[in-house]
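Attaching a single structure in structure tokens format; questions to follow.
For this view, one protein chain was removed and the others were kept in their places.
Order as written gives the chain letters A, B and C; numbering starts at 1 within each chain.
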Amino acid sequence: MVGQKFVELLSAHPWFKITALAASERSIGKKYREAMRWMMSTPLNDEVGELTVSPCLPELPCRVVFSGLDASVAGEVEERFAQAGYYVISNSRNHRMDPDVPLLIPEVNSSHLELLKTQRFPVGKLVTNPNCSVIGLAMALKPLADRWGIEKVHVVTLQALSGAGYPGVSGFDTLDNVIPYIAGEEEKIEKEPLKILGTLIGNTIAPYSMNLSAHCNRVSVADGHMACVSLTLHQKASQSEMISAWRHFTAEPEVSHLPLAPANPLIYLDDEIYPQPKLHRHLGKGMSVSVGRLRPCSLFDWKFTLLSHNTVRGAAGCAVLNAELMLKKGII
Amino acid sequence: MVGQKFVELLSAHPWFKITALAASERSIGKKYREAMRWMMSTPLNDEVGELTVSPCLPELPCRVVFSGLDASVAGEVEERFAQAGYYVISNSRNHRMDPDVPLLIPEVNSSHLELLKTQRFPVGKLVTNPNCSVIGLAMALKPLADRWGIEKVHVVTLQALSGAGYPGVSGFDTLDNVIPYIAGEEEKIEKEPLKILGTLIGNTIAPYSMNLSAHCNRVSVADGHMACVSLTLHQKASQSEMISAWRHFTAEPEVSHLPLAPANPLIYLDDEIYPQPKLHRHLGKGMSVSVGRLRPCSLFDWKFTLLSHNTVRGAAGCAVLNAELMLKKGII
Amino acid sequence: MVGQKFVELLSAHPWFKITALAASERSIGKKYREAMRWMMSTPLNDEVGELTVSPCLPELPCRVVFSGLDASVAGEVEERFAQAGYYVISNSRNHRMDPDVPLLIPEVNSSHLELLKTQRFPVGKLVTNPNCSVIGLAMALKPLADRWGIEKVHVVTLQALSGAGYPGVSGFDTLDNVIPYIAGEEEKIEKEPLKILGTLIGNTIAPYSMNLSAHCNRVSVADGHMACVSLTLHQKASQSEMISAWRHFTAEPEVSHLPLAPANPLIYLDDEIYPQPKLHRHLGKGMSVSVGRLRPCSLFDWKFTLLSHNTVRGAAGCAVLNAELMLKKGII
Partner (left out) sequence: MVGQKFVELLSAHPWFKITALAASERSIGKKYREAMRWMMSTPLNDEVGELTVSPCLPELPCRVVFSGLDASVAGEVEERFAQAGYYVISNSRNHRMDPDVPLLIPEVNSSHLELLKTQRFPVGKLVTNPNCSVIGLAMALKPLADRWGIEKVHVVTLQALSGAGYPGVSGFDTLDNVIPYIAGEEEKIEKEPLKILGTLIGNTIAPYSMNLSAHCNRVSVADGHMACVSLTLHQKASQSEMISAWRHFTAEPEVSHLPLAPANPLIYLDDEIYPQPKLHRHLGKGMSVSVGRLRPCSLFDWKFTLLSHNTVRGAAGCAVLNAELMLKKGII
């Protein structure tokens, strides 16, 4: 799913052009259009469909490599490409917590790109984006952390089917059902935000200091991860101040003018029955994060609901935005 | 939905017999089978289908009245029946928090029936069962509260469509979607457990002292409310002790031999992907509560997942069990 | 659903501008944004959201009226507007079979606009589009009828939830279910295509002579009506000729350059598992009809599968295209 979303976004991109596609053994040598079933709702670009799938070897005719590889192989393959001088923009989890690898959300921590200056690779670079559930969360937390400081965060997710890849979960299991477990997901949600919100000190990220706890569920939704968030801030905030902080949150100009950057990274919706995956996942072409139902919590300070499109904002879209920023900054 | 579930359970009941059915204006005078569309998966009992629907006036040929009335009318109607000498077993929210009305789950607080001795009605009695999301929660909390004491509980629910009644939520809204709000539900979850777990002192219930916070969501599941629960206990418990407390939890014998009482009120499932609504809502004929995924929480002591069938255990089934207990105890 | 789709399409339209919105009693006097819940996946246009809803009286500040009224009131209201000199573009069923009213699909029967020359109204005009299931069917039949003639057509539909309006069908009924009946739908499918494919003779449409039979089902799909079609032609066709007839089908230039006209009115998909509502309803911005699985039938000549977006191609989109054509032709 993420691979196809990459192809969809890059096929129509003003700055990037798809010159090669690489995949596993099973697909090598086939035309892309025959190597997979196209699942996106916009038609497959004709030229891209005609590309022949190459092996995942650092001999591809391109400079930037977008990786949506399975974690079982991504670690080594991405390393090899970066070593060979490619700019690797990865959506895989393998290198996210490496000390010299930025875990990047352009609107949140573009300064972390500084890590690249001392990154282990002689020429190439490796940049990752966070887990699909973490990106929306980190974006919603960012303005709160900046202004009031965050002490602790409790998250219960209701995650979409596309997050499980394809074919992913059985249709028999997902119809009329909820699956209360997603392997490895809670650990990522409890760990990645600390690095994302962390501070660059010298060549390192000092992690943000807060406590997180997560429950993850798979629900019968095609796209759009929701989260019920409860949190405690360090300093006292009012409801209107927090909503205003979200509504006025903008990235620095270098980011906010990038092709895929949404006009409003965070959209607060007033109606108490919002956000809903079906209605709001497409806001900002899938790059905006929706927030709603901010209200006091009797155990934490506040509780609210969060929604982001998991394959766009939470995966391929964030990765492409990362690459756009690197190009803009002259890193690529 | 709850009304039909009452009819389904009572049609096949060894102790009770449906002698009258009452409903709103729209249905009065019609045969029951023509007054509604039967939605249960067992066929409608023939005799019951032939009963003529009466108005909700205290002139019904019966002694026990099961009420699944809408909250907009239940308050007054139930009061009138109790006043007239009927035993009113209500699933509606109106009288749940009345000081002289038991908020009853037989396995949890049968002693609260003592309230009836001094209840305001000269002859009749009024007993309520808790909200559909609260019953499963209170049952899972009961053995923990008894042994270790509970300080605070954070609950995020993923509630089934049947909980919204019929026609309830639009199919267009529920397909490929989650609705992050259920009117009035969070308030009930934060309030009712305190009374249920409270202690009878003289003629009153002293509420249990703990803090609760709830987020409620409607998901695309037909039956079966799930909850992601995080909690802190007063005393230190181990994971195995807690699982054992759930597995060994039984009602007092007077309750556990009632026709609708499940052999195991609480079932702990070891597989980390359980409980799931589709697979476990029918356990104990819909009267058992399933628990799974108990694990440490970095913000509370523990977190786990909970499931109960909302129209059986969480509504009509609990109400009928309440009536069974009253009959067994000679109250009816 | 259709009303909102009208607003979505017209808000972004190059030729039309929404100057007034009218609805039933319940909404009059409210701002549009407060009179309904916006269900579309693109945000509501700000200016349109601020318009105050007027009563359905022929005193609206506009020349063209798009009607998605309920059939219970559409008949009289539309008549009154046309009588008062408005150009009424209706999606309602009431006047579809009136002898002097075009039942219009621009790509199929634009010549039927001739009926307007002798239409009963002194100044205003009334044009309708067919039923949401009929439009896609009539479009797929058109090139076959033109080249080989059609003798009989058997249609089984699998229709989307949005076709039932809002709130439409209960979520409890549609989850894990199929409803094998849609009131009045089979009759429309058996009748409307005869007029659409009919021939203008003088001031009348001589209906096309063929036999149709339909079964209609409601399935758990948000948007996109499918149909399994079996048909017998008058003359012998080959599979490749029929596919070619669909692929080369184009409207006359006057139509095919209209803003909402799709580049390809009919798209034949080779993969035997296509068309699918989720993947193909958006083709041509929802205005293309997808066809697939053409194969011989042992009872009829041929069988195939058909898909069209029911609220775009099958309703609001067709109506707007009708209005575009009338403007282009100088009728409006």
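Note that a contact is a pair of C-beta atoms (placed from the backbone, for glycine too) under 8 Å apart; a residue touches a chain by one contact, two chains touch by 3 or more.
For clarity, every value in this text was computed on a predicted model and none was experimentally measured.
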Touch with the omitted chain, as defined above, among C:106, C:130, C:143 or C:292: C:292
Sole residue of C:31, C:303 or C:328 that reaches the chain not shown, by the stated touch rule: C:303
Option from C:9, C:23 or C:158 whose C-beta touches the chain left out: C:158
For chain A, the residues touching the chain missing from this view: 1, 39, 161-162, 164, 166-176, 220-222
Hidden partner chain, residues of chain B it touches: 37-39, 41-43, 175-176, 222, 271, 278-279, 282-283
Touching residues on chain C - with respect to the absent chain: 152, 154, 156, 158, 173, 175-181, 190, 211-213, 215, 217, 219-222, 226, 228, 230, 272-279, 292-293, 297-300, 303, 305
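Methods note: only the chains that are shown with their structure count from here on.
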Most central chain, judged by mean C-alpha position against the global CA mean: A
Most distant chain from chain B by Cα centroid: C
For chain B paired with chain C, centre-to-centre distance based on mean C-alpha positions, whole Å: 47
Shared-contact residues (touching 2 or more other chains) in chain A: 175-176, 222, 278-279
